[in-house]
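Here the complex is missing a single protein chain, while all its other protein chains stay put.
And then subunit A:
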Amino acid sequence: MRGLTVLRLLAFLAAAVAIAPLIGVVAAAFGDGRADIAAADLVRYALTSMALAFLVGLSTAVLGSVSAWLVVMHSFPGRNIFAWALALPLAAPAFAVAYAYADLFDVAGELRTWMRAVPGLDWGPQMRSLPGAAFVLSLAFYPYVYLTVRAALVNQSSQAIEAARSLGCSPTQALVRVALPLLRPALAAGVALAVMETLADYGAVQFLSVQTLTTGVVRSWFVYGSLEAAARLALPLLGAAALLLWIERLSRKGRTDEAARARWRPIQPTPLEGGRGLLALAFCIGLLTLGLFLPAGWLAIKALDISPDWPRLVRAASHSLGLGLGGAIATVILATCLALSAERMPFTARISSLGYATPGAVMAIGLLAPASLLWQNVPGAVSGLGVGLLLLIYAYAARLMAAALEPVEAGLTRVTPSMVSAARTLGRSETGAALAVRLPIASGAMLTAVLVVFIDVVKELPATLILRPFNVDTLAVIADNYARDERLPNAGWPSLMILALTLPAVIWLTRKITASRPGDLNGRH
């Protein structure tokens, strides 16, 4: 029915939560405070960010689509494991991968020292450079492309390709003329996600000494204490976020529709015999090794050399876990408020997605201005710690609401409009129907959303750095602290503990995602 209902009000509130920090950024940027950033710096940061985004976009596009194409369209040893395992690097925070590779290829490190002894082998990439950062981020973010392209390949079913074959196309021609154009939207969406993450990254690029807009934002705040400068550096990031979001949304329009799903038939994979099968196997193992096993293994080897500061680690782990769960639950509750009305208020729902494309550092800057107001005007009424934690959770929720919205919305599509109508004629109000029918049916999807957000929160660094209350360290924060002091073995411990927290969640999620089939919408979770 028309008019403002409880559900609509909740959706508006959730959208306001997501959008408020962005308004805060814009307000701060145009505020008349001291903001002495040289235009040259701004341009340099922006160009570096663009170059990095371009390199990572390009290589994740290649790595992600080749791996998806191999795994979906071919059969070779280990294919079924790689189907989900190729997404595992999502569990590793990008900064941990950066630590490992920087150390591995350090000129004074064991590897290079050993290589120098072998004539002609004395060569190694300079990780602390733009290409080095692009290499690290590509390995960390290719799974976004892999997952979207894989889903599109699986969804598109065999019919389009078979039709092309029956019209006289060779397998290669069918790929080029039919499959690739059909995949373009998914590829664009996946690359847009990878580029969003690249622009948002702070820990890895800062460690690799690459100055981007995001590192500029954080530095302006910490080094120069200038909210205005930080906000002005954040503006172009906000613009890029809106653009990427637009690309990602636009590309959705081309996705498989429900009618096509109904006639879905699995693709018959082409067997890769002998050498070609081994080549495919080697590619997948190589990608997984570079993205996960090698960096994690190297950090583990280094970390085992020292005995860590256990009390500090345990405290940080409990903070990470608590903030992860708290942030995830708060985010999913807000996303659910939004999702329950999303169909009837699409604009409100979509605008909240802007937060997802917005780097955490920018989100945090947007919250600082209202936060300082709060601190000044409510003296003593609320403890600094409580407000700090709330702000932090707020930042996570604002940033990750869209990530949670997606699965929750998908889960709610399993509730047909007539089920809601039935609940209404059976005596439930709109809210009552939501509680008794819509939410229980979408509960599996809500659990998925909690895990998605949990993984991201545990890996989050810049917003946590800016907003965390004094003395509240997360694993990511102490890893960053150690890494700044070049204490790599010490940074290895918290990094690996993050992995220990996220890996089970990532495995569960990717196995679930890759096991589902199109047309499975009504399957019980």
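In this section, contacts are C-beta pairs under 8 Å (C-beta built on N, C-alpha and C of every residue); 3 or more make two chains touch, one makes a residue touch a chain; residues count from 1.
The working rule: contacts and distances are computed from a predicted model.
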Absent chain [UniProt protein name; select from "Ferredoxin-type protein NapG", "Iron(III) transport system ATP-binding protein", "Acyl-CoA dehydrogenase" or "ABC transporter domain-containing protein"]: "Iron(III) transport system ATP-binding protein"
Of A:271, A:432 or A:504, the residue in touch with the unshown chain: A:432
Given A:44, A:350 or A:414, the one touching the chain that is not displayed: A:414
Residues of subunit A (touch criterion as defined above) contacting the omitted chain: 1-2, 414, 416, 418-419, 421-429, 432, 436-437, 440-441, 522, 524
